[in-house]
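What follows is subunit A.
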Amino acid sequence: MSLARDMITLVAVSAGAFFFLAGTIGLLRFPDTLTRLHALTKADNLGLGLVVLGLLPQAASVRDALKLISVWLLALLAGATVSQLIARAAREARTTR
Partner candidate 1 sequence: MNIASTFELMLAAVVLGLGIWTIAVHETYSAAVGFVAYGLLVALIWVRLDAVDVALTEAAISGGLGGVLLLGAAARLRHAELMVAEVPDRLTRVSAAVLSVMTAAALVGAVLWLPDSAPTLAPEVVANAWATSLTNPVTNVLMAFRAMDTMLEKVVLLLAIIGVWSLAPDTAWGGRPGPRHRADPNGVLVFLARLLPPAGIAIAVYILWTGANHPGGAFQGGAILAAMWLLAVMAGLTDTPAVGRRWLRLILVAGPALFLVVGLGGLWFGTAFLAYPTAQAKPLIVVIEVAMIQTIAATLGLLLTGAPERSAKP
Partner candidate 2 sequence: MSGVNVFGLYAAAAVGLGLYGMITSPQPLRKIIAFNLLGSGVFLLFGVVGRRGAAAGIGNDPVPQALVITGVVVAFSATALAVALLLRLSEKASSTTLSSGPAGRAGSDPPGH
């Protein structure tokens, strides 16, 4: 039973790490702000979500699992809002140039 749990954790966290890697490569290689934001949201949603999913089997109790999920939801909320604000500022900067 614990072997199955560890396997789930390994697979999910590795997949999450892959998405973080993809997001970072996008951040470094994409040409402008809007495309970079697009890459970063992949790290936020999928990367963090998969890492949290992988850590859920290791959580000690249901309350700890709920705390992990709420961490993911709060990071999603903050990331989405800030991406919108940065994108708007980037668009305005571009139109006033």
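One rule holds in what follows: a residue touches a chain if its C-beta (ideal position, glycine included) is under 8 Å from a C-beta of that chain, and two chains touch if they have at least 3 such contacts; residues count from 1.
With respect to how the candidates were assembled, all candidates are chains of the complex that A comes from, given by their letters.
It should be emphasised that the depicted structure is a prediction, and the values quoted were computed from it without experimental measurement.
The candidate touching subunit A in this complex, chosen from 1 or 2, is 1.
By the touch criterion stated above, subunit A contacts candidate 1 in their complex at residues 74, 77-78, 81, 84-85.
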